[in-house]
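Missing here: one protein chain of the complex. Every other protein chain is in place.
Just so it is clear, A, B and C label the chains in written order, and each chain counts residues from 1 on its own.
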């Protein structure tokens, strides 16, 4: 007990252990996923491997091959599996930032549920459009 | 013969970190019967791994079984699949797995010690242990990229390499941590309050530990020599001067001291591993699908972890069974409460370091 | 590659076999595992030897979906927890279990059965 008391006294005069506000993060942190469309080949491998389903591709109405990438930073578990699965290095990059805290105004979940629905519906329209194109 | 009282403990309670529910029937403050309910965090991980996730995705899912032993879960699963598919991983990957796994053990044990001292009413000591724990948390973050969910092991190796810069950061921090831990050990051995509070409370005898199949630090505090790191040779612990810690008392104090001594052993192993890291690849490519069955017994921070995998040649496993350490100590925990005063319940419960979100899966 | 020893027993000899085999000083009872194999449930009782012997033994038996298996909690007192789990997650009838530890009454029962779909 006496020993602990001495330690406490020592702590009174030593530097605080608390990190001050705005301390920089270590460089190696696994954070958000960044997507660069230029090199993407739309293989949808990242959508398939993502454990929580935070990556969804929706389909354009005109039936072109360029799919639209959606990523939900609030659902992502930052495992980095999509980056490793990607056959074109540089399309998906894991950066060090984290998602900002979401408040009631942002309503991220409502928007995301719409995207999930849209992905299913737009696929039908897209397939229809593809079929028409092929028949022409 | 006193009046009987029914006292519920949990499922939301400040003294226990996770949802578990005991209903004690007490008579003159002495517990006469216990009923336990623990499946509050059941989320169907086994089912999800057997229906939806491919076997290569599973390490990232099973890591979320538990926060404190996330590395052990993923590593144990990877080793089970590797022994099923006869994959030999590179020597460097083995050493890296040991490094991360031992870091995980250190932070888990320090967390348990801190929590136990807080339950003893020693807020000062809690702060001190949490301060020391941040050393290893920072090391984990620098090495793996996340403080808790390391996602480090993958089938066939590990995901990140230990570079020269990381080594430069790790080495002084570990030295500093070791010095501080020796100071801490002195406090725990000598402190008057803690001796009064912990010695002779909640004693598990060797016979009891054997009868109820206790695992991990709980068993080793009672003198039952069971440690999967010694019994099996999946990873080269022998080369790294690993020794089992054994205490004979079996009380709350002994369980705490086993954890503290194990962190010191872990630091020694860790330092040896970092210094003698062999060169080479960190990953081998894996092809094909698992077929057949295999199991692995692995020493997580809380004790023996069992992974049983059964594949049928498809990319999704047929069966994945996880037996977590806390699942095994709940029977002995329940038995221990009989004829103890109710006032000892928080100390006894936390000295087991229960992790219920593990055991419910 | 199978890395444990397996002993096939029938339902009637299960209790007798475990009683003869199990000694608390030598063997560590790990857990009971059930697997739905399509036409029944395969149940395995895992034991590991203390010390440096690296041995894991399993007693295995196969039962139909509605068969009742005997309880072993008078031989191994810590087996109750694994038996409750078998009852809850796989719907196996084990003598003396009450169920309801893992699941709510309104969620699908026996989720680890093959016919129960996720989601």
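Just so it is clear, a residue touches a chain if its C-beta (ideal position, glycine included) is under 8 Å from a C-beta of that chain, and two chains touch if they have at least 3 such contacts.
To be clear about the criterion, contacts and distances are computed from a predicted model.
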item	value
Per UniProt record, name of the chain withheld from view ["Branched-chain amino acid transport system / permease component", "Thiazole biosynthesis adenylyltransferase ThiF", "Dihydroxyacetone kinase" or "NADH-quinone oxidoreductase subunit B"]	"NADH-quinone oxidoreductase subunit B"
Interface partners of the hidden chain - shown chains only, full complex considered	A, B, C
Residue among B:31, B:45 or B:295 touching the omitted chain	B:45
Chain B, residues in touch with the chain not shown (by the definition above)	8, 11-12, 14, 17-19, 39-45, 47-48, 52, 60-61, 64, 66-68, 70, 111, 114-115, 127, 130-131, 133-134, 137, 146-149, 357, 360
Footprint left on chain C by the chain that the document does not show	102-108, 111, 116, 118-119
Contact set of chain A toward the excluded chain (per top definition)	16-19, 23, 25, 29, 51-54, 73-79, 98-104, 108-109, 112
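Here is the rule we use: only the chains that are shown with their structure count from here on.
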item	value
Chain B and chain C, separation of their C-alpha mean positions in angstrom	24
Intercentroid distance (Cα basis), chain C paired with chain A, Å	41
Interchain centroid distance [CA atoms averaged], chain A/chain B, Å	30
For chain A, residues that touch 2 or more chains besides their own	none
Shared-contact residues (touching 2 or more other chains) in chain B	none
In the complex with chain B, residue positions of chain C that touch it	1-4, 24-25, 28-31, 33, 35-36, 44, 46, 48, 50-54, 56, 76-78, 80-81, 88-89, 101-103, 111-112, 116-118
Interface residues, chain B side, partner chain C - complex	37-39, 42, 44, 46-48, 50-52, 83-84, 86, 207, 210-213, 215, 224-226, 230-233, 292-297, 304, 306, 308, 310, 318-319, 321, 323, 327-328, 330-332, 335, 360
Interfacial residue positions of chain A with respect to chain B in the complex	1, 3-4, 7-8, 17, 26, 28-30, 49, 51, 77-81, 84
